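Before I ask anything, here is the structure I am working with.
Of the protein chains in this complex, all but one are displayed in their positions.
Order as written gives the chain letters A, B and C; numbering starts at 1 within each chain.
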């Protein structure tokens, strides 16, 4: 395994087209584009890394997998009354679908869906308390107490977050929110600004590869059924309107973030985190996707066959 | 396995809400709604059936998997210049997406995409010749020379096929078609009217469960890579705007048809065909989906975990 | 008046950017782009022309005003159950609005609406009979028995009419049509292919400028109320998604055709026809619009004030 990922890291280092770093959040635009990291965590506890696997990056939308998990813990299957579970066929920040479907987001991984999930988690509390709860959960699943929020990124998001503010006010106009729009947005922007490295992120995803139990701690995070379902949502919707492409090329449930990270799950086999800040036009990590495609090919981990 | 599917068949027989038989094609509207069949075909050649597994039904859109396979054989990856591979987020017969994307269908399993695939297969030939080729291919993968087209259904489709005619003319207006619209539509309506039973259909899908080789004949149908990719397309787009729901509940690549059939693939493990003519509001077999959900739960075959 | 339109013709002759002749119908693409004609017909019978006012051109969508008038005569206000009367905000051949509104066209002047009007006029007759009726009506309002259909243009339209065929089949799929799609399309393509000159066209529009009575013959064509309503529809919807622009710049009810003609009505004052085959990007005559803008300014005929 170490050999495989060293090879992949070497191949990625030699690529000339590394995509474009996200520019719409000023803090993210400053990240050096040539960085690359990959970590593979196995259910038996083994962890393999290549590249700058200890460098922190902004996990951005990958956090949506964990807030969804938390929200399902609070609301159970009733959550699906407020968020759909179909791919949207639209970009991550599209508002067209919302108007056509009365403010109900198509799935929890487009921005509108994750903002709704933030509203669900808040349950009348202050954003500060809720963010503490989210952070605690991230530290629990990653088995690492040092994980925290990058306040500079969070501020940067708040200042440039008009599109997300638009989505939130739009849903609020249907009376769908239980908390003030500003609290929901504050919570959302902050959980997107959690900083992690690939080791932490691969560890955090292990419960999804291991029928709901985090093997490093032995704690059950979710039921086997719920782990499967979160995996299915990641495969169907984890890469916005590039989800079909990711399934076609990689064949693993995964969730990307505009910080350049991707967390992928090979059920029963491994949890993987990659990071390469350059994005493709849809907003998914360019080299990250290529690295996962190589890894899936070399390991035969695709869920669609050898 | 026989025990499992007998149990499933018994459970399905006791359901009172069996959905509604498709009404927009007169021939399909006459099918008795209480029928149910399931067949599981394993790579080792074993075949298990319950219910009326020898009763022929109209495979309808399930045929799209096989015409796609044929078209990929002719055009290779260039096929993707003419058809996308993302879920559409829209109903099977939506034309909105086509207008917004200049007549390029989102994927090969919505009607517009499959009509485009029919144009690709035609390659200037007469529909009759092309249909003979499609039938020959179906007989080859199903290892059964008796498979044929139900001409009554085909005629019924032609007469009520205004929506598909609209899609075809719309794409033709962008200059996308190489063959006359009427030839393309004739081919499409006829391959949707192929009649099969669940034994034939489960056998026909075996190459997708077995890395591209049909184990009953030993013939390679497609490369392992292509088998995986077709499976990924089935998972992402095989149930129209209910694909997310099917992945969430069943967790297997599958393709449904409005005749009430579903073909599903558990990569490396089995090919499955179910048939129950009653549909849910989206147009997928209601009991068929429930039967597959039960089967996946009892066997642990979901691609998303045990 | 003669002085005014001679000036306008002279100004138009000096323009270097005359727009682009419609290319999607081969017969229209052959028309020489530098031609220009204008005719002003007054209720007192006076007729003023400049340019090639006796040259025949394809009236195309201008015919929709007359088929609407005929259909209102047959069905009365019940016509509005099948066609709306709001501007569409979409291009003339858009199908998106149709899908969102269950196959009911927004107004009678977009293609889908005019195709529906053709279905209304047919009333179970053969296209040949209906076309004879339409021609007879055109000759009646234009007071000229020589008006006829350009069969070459009609054939050219039929051969390249996939977009209109798509619209027609789409509406038929909702069960909205009373006649076969091919009959409806044949009728539509042929009435769009009527050839007229600006003298004939300005005369044909006089009843709309004169409270429903054609002053050259003395015959009442429609009631005063209906004349006003047809004028309102022309102003709101007569130039597709350029209707607002035309109202803003010209301020007269008018209907354009991709043959380069525009018929405009100054209620109580004049009926005007212009022809210049070069189109703007939306599909309206470029110089025709400019000529009408000049005319409205010089005469103070805008309905919106001096």
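As a convention for this text, contacts are C-beta pairs under 8 Å (C-beta built on N, C-alpha and C of every residue); 3 or more make two chains touch, one makes a residue touch a chain.
Quantities reported herein were computed from a predicted structural model and do not represent experimental measurements.
Looking at the complete complex, one finds that the omitted chain is in touch with A, C. Note that of C:15, C:139, C:229 or C:298, the residue touching the chain absent from this view is C:229. Only one of the listed residues, C:99, C:119 or C:241, touches the absent chain: C:241.
Touching the chain that is not shown, out of C:99, C:162, C:211 or C:280: C:211 (per the contact rule at the top).
Residues 94-96, 98-100, 162-163, 165-170, 172-173, 181 are the ones on chain A that touch the missing chain.
The missing chain lies against chain C, touching residues 84-90, 97, 106-107, 208-209, 211, 224, 227-229, 231-233, 235-237, 241-245, 247-248, 251, 253, 267-268, 302-306.
Throughout what follows, only the chains that are shown with their structure count from here on.
Spacing of chain A relative to chain B, judged by their CA centroids, is 32 angstrom. If you average the CA atoms of chain B and of chain C, the two centres end up 47 Å from each other. With centres defined as mean CA coordinates, chain C is found 55 Å away from chain A.
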